[in-house]
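Only a single protein chain was left out; the remaining protein chains are all shown in position.
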Amino acid sequence: MEGMEFLEFRRVYKIYHNGVRALTNINLSVREGEFVFLLGPTGAGKSTVMKLLSREEVPSAGDVWLDGFRVNRLEDDHLPYLRRNMGIVFQDLRLLPMRTVFENLVFPLEVMGLRRTVMNRYAREVLEVLDLEEKRNHLVEWLSGGEKQKLCVGRAVIHQPKLVLADEPTGNLDGHSAYEMVSGLFQLCREGGSTVVMATHNERILKAFPGRRVYLDRGEIVRDSFRE
Amino acid sequence: MEGMEFLEFRRVYKIYHNGVRALTNINLSVREGEFVFLLGPTGAGKSTVMKLLSREEVPSAGDVWLDGFRVNRLEDDHLPYLRRNMGIVFQDLRLLPMRTVFENLVFPLEVMGLRRTVMNRYAREVLEVLDLEEKRNHLVEWLSGGEKQKLCVGRAVIHQPKLVLADEPTGNLDGHSAYEMVSGLFQLCREGGSTVVMATHNERILKAFPGRRVYLDRGEIVRDSFRE
Amino acid sequence: MFVREVFRRFRRNPQLFLMGILSIFFTQLIVNVFIVGYLELDKLGTFRGDAFSVRAYFPDDVTTGQAEEVAERLRGYPEVAEVTIVSREQARLKFLEYFDLREEDLPPEENPFPLSVEAASPRVEDVPSLAERLRETGSFDEVLYGGRNVELFLRFYQMLLSTGGVILLGVFVFSLVVITNVIRISMQSREHEIQVCGLMGATERFIRRPYLYEGFLQGIFAGLAAFVVTYLVADFTLEFLHAAFPFFPWVETEDILVPTLVVNTAMGGFVGFLGSFVASNAVLRGKRRQ
Partner (left out) sequence: MFVREVFRRFRRNPQLFLMGILSIFFTQLIVNVFIVGYLELDKLGTFRGDAFSVRAYFPDDVTTGQAEEVAERLRGYPEVAEVTIVSREQARLKFLEYFDLREEDLPPEENPFPLSVEAASPRVEDVPSLAERLRETGSFDEVLYGGRNVELFLRFYQMLLSTGGVILLGVFVFSLVVITNVIRISMQSREHEIQVCGLMGATERFIRRPYLYEGFLQGIFAGLAAFVVTYLVADFTLEFLHAAFPFFPWVETEDILVPTLVVNTAMGGFVGFLGSFVASNAVLRGKRRQ
């Protein structure tokens, strides 16, 4: 133990402005380089946990610590730099409309001000893994549901972030693609040292992969186990 | 055989304007009241089949027949009436933003000009099945991913359409909810006489339910089987 | 139901809603400038009898009695509102007054000014033809009218009449284009929604209706706003002008009220409705062709 964990929730509550209690007294710590599955039925609060980590929402009480920073107290000016160390696969995808596959994919790099040649190099690699080379210059509107989802995962990892938040990243993928996708994330975790938090309902994936499992139900952590 | 099937694809090709061959020589007929699973890897053309049925897209060649009408030749003025006999669960949900759960749910009824009391009656029933009564007046933006997906299914069946097109309706649902959802669709098919076409990757669902299975791969039907 | 829908649209994107109002409002203000200008010209044309009258000089040998006879005849003409005989003495006094001269500046022996009649026309446009008719009678030595002043005014008036229509049409088209674009933007920003509505079986009429309401209401609001602003500005300006140039026949604020109110609300509502109609047609047609 070196004092503080990479990611920590300390007595976190989240009550949305419409009165919905999404999280109740969440205490959770995750070491750097860990792979965590976030499980639980619909409405359990999985996406809310993700949103607190990316400061899309702030907790109603308690603190969220990430890499030594208290996320919920971070100044607005620092947020972009926090988020550049993150890759997020949104449950509702959130691709930038009217842009091509390539433009969406390299957006996290563009934001950092990388040069086009560098972006091209990174993109070529990821597009190959995702099997989307042919669609490089297609508008994202022209992709199928599964292709969009793969693109989202690609966008979340292209800049090799320290933390990957993947919210239901396999919902529109067939069994084989889903397996490959999660394998890729595992590899990133093992070899790249990234921490991955992944919310999923995919039981086949859960059977196939080891790792820590945190079960949420109605906003509370009801089980926290590890499977080899 | 009473001459014509309820739903028929005759030598249908679909090439999108960007040159992607999404469907190649599709021949398919479905009887009224049948339950059809549409299977296949990402980009196989499942959503395209659905879009041709709802006339969101028109085939590049061939004809799509539905309930005695040639969908691809239907005049624009008749389209609304075609679609009122359909319920669609979109892969990307497509809820109406800035509206409440209730307003989204009853939209197919509102479009037909039903009175508010009737809409209320229908809605109460469906909301109970979906376990969304509490969120009746919440904006759809406030729902979790799974709740949104349930709402979409509810919206697709509330007007008891003759044809339900469900495009990956369980991607964001936990195993239990997904099972209940598909059970509901099966019931609608058996008891209400609706025809259901459902695209899915969910292997547990496929194991649990009988019905016809049409496998697509790269735009072609590669297998058409039935499981008791 | 639909008013609620429009209200929701307003709440959702007040900027866009206000833009629509602003555009119609603005063009209605221009229309109001024309209305006021027209009313002012109308008043000018009617009341400035003195400036827009024709003066006809009799030959030296005509007596007052003969002049009276001719004047009587002139009063029968339709384009003549008023005929006044100006005696030679009156002409001399007028001259002195005009040039600010004293009695002793002029030679007392003889009055050089001829006897004349002043025939006023009710409308400034009639002045040249009236002068022509007077010339044709042959009773006069010379027929003059305000010359430069009237001519200037006449040309200006004609220019305004001929270009006014064009300008008003331009303003109308302009406001139509703007409101059409505003509604179009409003629809495009809900393009996705409109498409979903269509896939749920909504008819185009159903989809379009709230936009038509929206445009119509925007037009009415804009018209009312333009009316109020025009009223306030006109009231202030006219008060100033009345005080500054009291001799000039400015229109009264009350004369402006009814015409502007009627034109603004009617034209505003019409333009708003038409704009929505055109925009929704264009968007829905675009959607269909897709």
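A few comments on the model shown:
Order of writing sets the labels: A, B and C. Residues in every chain begin at 1.
Note that in this section contacts are C-beta pairs under 8 Å (C-beta built on N, C-alpha and C of every residue); 3 or more make two chains touch, one makes a residue touch a chain.
This one's a predicted model, so the numbers in the text were calculated from it and none came from an experiment.
Hidden chain, full complex: it touches shown chains A, C.
Touch with the chain omitted from the figure is made, among C:V178, C:V196, C:L238 or C:L284, by C:V178.
When the omitted chain is restored, the residue from A:G45, A:P108 or A:G171 that touches it is A:P108.
Counting over the whole complex, chain C has residues 13, 15-16, 18-19, 22, 26, 95, 99-101, 105-107, 109-110, 112, 144, 152, 155, 159, 177-178, 181-182, 184-185, 188-189, 240, 244-245 touching the chain that is not drawn.
Although one chain is not shown, part of chain A still touches it, namely residues 54, 56, 76, 79-84, 86, 88, 94-98, 107-108, 111-112, 155.
To be clear about the criterion, only the chains that are shown with their structure count from here on.
Chain-to-chain contact here is organised linearly: an open path runs through the chains from one end to the other. In terms of the distance between Cα centroids, chain A is separated most widely from C.
Central chain (C-alpha centroid nearest the global protein C-alpha centroid): B.
Chain A and chain C have Cα centroids separated by 67 Å. As a whole-number value, the distance joining the C-alpha centres of chain B and chain C reads 62 Å. Shared interface positions of chain C, defined as residues touching 2 or more other chains, are absent.
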